[in-house]
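As you look at this complex, bear in mind that one protein chain is not there, while each of the others sits in place.
And now, chain A:
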């Protein structure tokens, strides 16, 4: 049987079947469509202005490694004029994060980008290992997720960048849409498909891989032989998200377009005005100045619970050991 020709260029032998479209394509065409689609996403959302200082949230995993690589390629190819940085958060998970940070350090050399590493220990006085020691493995993902979000903002403020890019891919977003519908989280459902989010006091945050399939990221990293860390976190994954993820994988197996179809659905609807009107107004945390819908932000509440030895209970009293975002911005100025 003659080899299949690439369905895009009709010249070269196809080496892969594209998960997103089902087309048989060659390696060069795969690079072309992968990079051009990300560029299209960036241009459509008008993500950058020349001279922007942009931090890439780097964990050493496949998504952030490919993101750093592709951003460097696109920045040079299309003259975005960006000043790119790597920003890593050390959650303090021995045997996992310390190894992945070594990958990030190698990426720094390979991509020639400045790297900043911030740890939970220095920001909050707690490492994830110590948190798990106290709260167990059941809810530790809640702590990690809340702390990381703030840590990235604080790190970005620390190095004076205007914009953080994260490696969230299409699978992550589709999964979040399903999860927010299932748990009735209207506020998050309304914003989870936005490519860029920004609170009053927070730094702009974007997801250039919004329409990129996880499988294609793995393929790209594989063909380009990128150096990434592929071990899963040693602490148990988020059970609720795991539930949605398994379901999504089943849907994708039935019809590969399911991932993009779910994102399209999430983009096609919005929260009704009367529901929005009833939602709690966004304010700032009285302790650390971070955006919050309560007196204390989620991170400060969780920290308070930890300091009082109450595990996962978010107690709304006490002292915040986190750095003040406003204070850090002041220092930068």
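One rule holds in what follows: a residue touches a chain if its C-beta (ideal position, glycine included) is under 8 Å from a C-beta of that chain, and two chains touch if they have at least 3 such contacts; residues count from 1.
Here is the rule we go by: contacts and distances are computed from a predicted model.
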Omitted chain (choose from "DNA primase large subunit", "Cytoplasmic tRNA 2-thiolation protein 2", "E2 ubiquitin-conjugating enzyme" or "Trafficking protein particle complex subunit 33") - UniProt protein name: "Cytoplasmic tRNA 2-thiolation protein 2"
Touch with the omitted chain, as defined above, among A:98, A:133 or A:261: A:261
Full-complex contact with the absent chain, from A:48, A:111, A:147 or A:290: A:111
Residue among A:8, A:87, A:101 or A:173 touching the omitted chain: A:8
For chain A, the residues touching the chain missing from this view: 3-4, 8-9, 13-24, 29, 32-33, 36-37, 40-41, 43-44, 69, 72, 110-111, 177-178, 180-186, 189, 211, 214-215, 218-219, 222-226, 230, 247, 250-258, 260-262, 264-272, 275
